[in-house]
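Here is the structure we will look at, set down as structure tokens.
Heads up, one of the protein chains got dropped from this complex, but the rest are sitting where they should.
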Amino acid sequence: MRSASDTTTATSTGRGGMLLKGAGLLVLAALVLAFPAMAPDPFILSVGVVIMSYAVLATSWNFVGGFTGYISLGHASYSGLGAYATALLVIHTGINPWVAMLLGGLVVAALAVPIGIASLRVRGASFVIVSIAMVLILLLVFQSWGEVTGGSNGLRVPRPFGPDVLRPEQHERFFYLHAALLAVALLAWWAIDRSRFGTGLKAIREDEDKAQSLGVPTFSYKLTAFVVSAFFTALGGGLYALWFGFLDPIFQFSILVGSYMVLMSLLGGIRSLFGPFLGAVIVGYAVEFFKNQYGDTQFHLVAMGLLLGIVVLFMPDGIIPAVSSLLRRFRPEAASIREVSQADLAEQRRRTSSPSTSGTARVASPADGESTGDADDGSPDRLSEGVQR
Amino acid sequence: MSLFFQSLVLGVLLGGLYALLAAGLTLYFGVMRVVMIAHSAFLILAAYLAWFFTSETGLDPLLSLVVTVPLFFVTGVAMQRLLISRLRPATLTMMSVLLTFSVALVIEGMLGFVFSGTQRRIRLPYSGDSIELFGANIAVVKLIAFGLAAVSLGALFLILKKTQFGQALRATIQHPDAARLVGINTDRIAGYGFGLGLATAAIGGTALALDSTIYPSLHWHWIGPLMAIIVVGGLGSIPGAAIAAMLLGLGQSLLQIPLGTTWAQTIFYVALFATLMVRPQGFFGGRLAQRF
Partner (left out) sequence: MTETATGTTTATRIGLATEGLTKSFGGVRAVDGASVQFHHGKVNALIGPNGSGKTTFFNCVTGMIKPDSGTATYLGQDITGKASHRIARAGIGRSFQLCRVFPRMTVMENMLVAVRSASLRHLVAPARSSAEVERARELLTRVGIDHLENSEARDISYGQQKLLELAGVLMADPETIMLDEPAGGVNPALIDRIASLVRDLNAEGKTFIVVEHNMDLVMSLSDHVVVFDRGRQICEGPPSVVQNDPRVLEAYLGI
């Protein structure tokens, strides 16, 4: 399964590559901006808003999942908390809804600190366990604590735009708002990706002990990434609450929503900037399709479970790395713009390497005269490394 | 006073079931470092099978164990050999969570698909019977469920302590490399460990079906408490899991008097957070947790 790599081979050949990436980004932005105008009816437009919301959530999830490799199944906790925090602030203090949303995000980020401390102190398993437990607790609390949260009856959220703004207009505005939030999240992810902080996080994902031995303060790095992730997830939840106008704990604190974020990111590619976005478009569309088509039955659970299983087993690196490595293999040297997919552009963009000229990725090893250049057995099984012995 | 005593007894009975199921979860984690999210989904599946068995044949649901226990054992072995073992060791813990999570979704979805989302309950001639014990009124089905759990837990304990397989299993849990060195086929042992874990879900599910209303998404109500139990007990420690299960089961039952059923459940999560803050390796043994 190592074919899908995210090698920084010197494919981006200097200015040509930059130009291509710029063009790709422009096309992507144009497509997103033009969507409301192209949507044939308000329903499709509302599906578009849902997909953008998923894209925000998945991209936010990817701050912790993609960088550190810690998989949270319970990020619905933070979107749900963000939604309720925003709603309750608007209802009880009457402040500007956008300020409420931002405050909600900050409150959730503050809450994420102790949660992160509890779950990140030990490796792996307890992080996942806590992430799931959080959703279950919050569901319990928000259902039972009726006088504040509205309990199972739900909570009506006042709309930020007056009644004179009609439905389709509402959808359009919220589509753009979600797109803007997505852009901010992507920008933040991109900035971290190319920072030293990001390099440290990726090192944690690859080999946490080794990273720490090189001086990376792994715990504070993980915690920071986790809090940033919770913050953006909460903003996504808050924005959704303002759009949808109604909150029910069973949908807000749902394991399923959290697992959508994981599936989307994984499917698109957690190590790619645009991976979660791509995954959100695919999975978001599929989810809406299934709900429309099969409605009441539990069939969408089966489909979702199977898809997740397939991705984990056969495509853990996601679509973007797989496609881009495929393209690299088959295309001739200079690709025309038409042959390069959006996804590939996105990928290249992320993988910007210094415009190097030594474009050899897999050289046999003249350096040490050793012929174990076949990389399939190149990485030693580090589980057998003698931490215990 | 009698209310307190009643809750105490019910807590013990509930704790027994928790202990059996948590032992299963601990087995998976021990042999493979896998957090098996689908454990409780299999639990509910077994409960549905017991219900289906009884409603089709009219026989006692306990008899369904003859089918479900071997079936689940084989399923567990197959799951480990065909699915879990395909994952890369470096990312095993995280990816296995997702894989077993997806299995849980498929089971839940299929249950809803085949049996619909309607709540089900087994009607037995002795469903309403109860006996009086020092002034506490205890339903017979609860006693049977506890007996089943206790006997299975005892059997599991004997298998682990007395048989050669059990020794190999414990060696694999404690030190896989060393176990391999002394000639234990750890892959096969891991498969059997998985099967054994799933067999506890079969028994637990049947016990559950005796006195509970079941529905497809019920497994989410079980997985949280069970995972809290194995963390509190110390990941990888079966006695730790059993003790934690008993204590938390008792705690839940007793807290129901002042707090009501919903809030009483939070004891598991409070205990989970307290454990991670104070003693992340768990309260009873569990050397493994430090590294994972």
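Per-chain residue numbering starts at 1, and chain names A and B are given in the order in which the chains are listed.
In the analysis below, a residue touches a chain if its C-beta (ideal position, glycine included) is under 8 Å from a C-beta of that chain, and two chains touch if they have at least 3 such contacts.
Fair warning: this is a prediction, and the values are worked out from it, not measured in the lab.
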Listed residues A:Pro42, A:Gly151, A:Pro168 or A:Gly198, member touching the removed chain: A:Gly198
Contact residue for the chain not shown (choose from A:Val50, A:Met101 or A:Ala211): A:Ala211
Interface with the undisplayed chain - residues on chain A: 2, 5-10, 191, 194-200, 202-203, 206-207, 209-219, 271, 353-354, 356, 358-363, 365, 367-373, 375, 378-380, 382, 384-389
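Keep this in mind: only the chains that are shown with their structure count from here on.
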Residue ranges of chain B touching chain A (in the complex, touch as defined): 29, 33, 35, 37, 83, 86-91, 93-95, 97-99, 101-106, 108-113, 117, 175, 177, 216, 220-221, 223-224, 227-228, 231, 235, 262-263, 265-266, 268-269, 272-273, 276-277, 280-281, 289-292
In the complex with chain B, residue positions of chain A that touch it: 1, 69-71, 73, 117-119, 121-126, 128-130, 132-133, 136-137, 140-141, 143-144, 255, 259, 262, 266, 297-309, 312-313, 316, 381-384, 387-389
